[in-house]
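One chain of protein is taken out of this complex; the other chains stay put.
So, chain A:
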Amino acid sequence: MSRIEIFNSEGFRHDGRRFDELRNFTCTIGDHPNLDGSSSVKLGATKVSCMVVGPYNGPPRLNFSIDVTPFSTFERQARKNEKRLQELQSLLVTSFTSACATAELPGTIDVRIQVLAQDGGLVSACTNAATLALIDAGIPMKDYICACSAGIYDTTPFLDLSNAEETDLSFLTIGALGNDSDVLMLLLENKIPADHLPVVMDMALSGTQLVRQVMDDTVRYYTQQRLAKRKLTGL
């Protein structure tokens, strides 16, 4: 018998959520006024912050780097994690390059993501943080890339898996562009039976729409604040 009960007979997940509930998702923009763009994202107990430098003169290119602070994770499978991060970096480069609104990137852009705490949903947190920081830096994008994970337990799709659930279940992460549910990126972490794939993807996509709502509200809120500040200082 495993340590925790993933889904009990009364329909609760191990952390008290229902199958279709997202964890607390909050974000902030512009934490570092000295940088071109910055953001931080909290998804449950997972915490990620993102910093953007650029665009500056150089070849039109996106550079992603992901740092995992040592205290944010268990030390297990260090090498496997290393590989996973590289994979994630290249996935983010492709996704964000294609989401850029102009034919060519306006210059070199460095995106640095720092993972401060991990409790599942690493890919979604990183993607969402990068979207916000790039918007903060004023990079023209077609729309938000919003990411969310979903998995399957028996026949029930689960939204937004925690670390404990990720170790026990098959799951995927979807990045959607905007609110027309276009799948821009899809990362399958392990095997999901073909029959169940549509329902898991639907679940993740529904999640991305909720994420988009929160991100959109955040961007509008901070933009308004900034505008108000400019008016005050008379700029």
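Simple rule for what comes next: a contact is a pair of C-beta atoms (placed from the backbone, for glycine too) under 8 Å apart; a residue touches a chain by one contact, two chains touch by 3 or more; residues count from 1.
Methods note: contacts and distances are computed from a predicted model.
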{"item": "Name of the absent chain as recorded in UniProt (options \"Phosphatidylinositol-glycan biosynthesis class F protein\", \"NEDD8-activating enzyme E1 regulatory subunit\", \"RBR-type E3 ubiquitin transferase\" or \"Ribosomal RNA-processing protein 44\")", "value": "\"Ribosomal RNA-processing protein 44\""}
{"item": "Absent-chain contact - pick from A:I66, A:L85, A:I113 or A:L159", "value": "A:L159"}
{"item": "Touching the absent chain when the full complex is considered, from A:S40, A:S170 or A:T218", "value": "A:S170"}
{"item": "Residue touching the undisplayed chain, where the options are A:E21, A:D110 or A:D216", "value": "A:E21"}
{"item": "Those residues of chain A which, in the complete complex, touch the missing chain", "value": "1-2, 7-12, 15-25, 44-45, 71, 74-76, 117, 119, 152-157, 159, 162-164, 168-170, 181, 183, 190-199, 201-203, 205-207, 209-210, 214"}
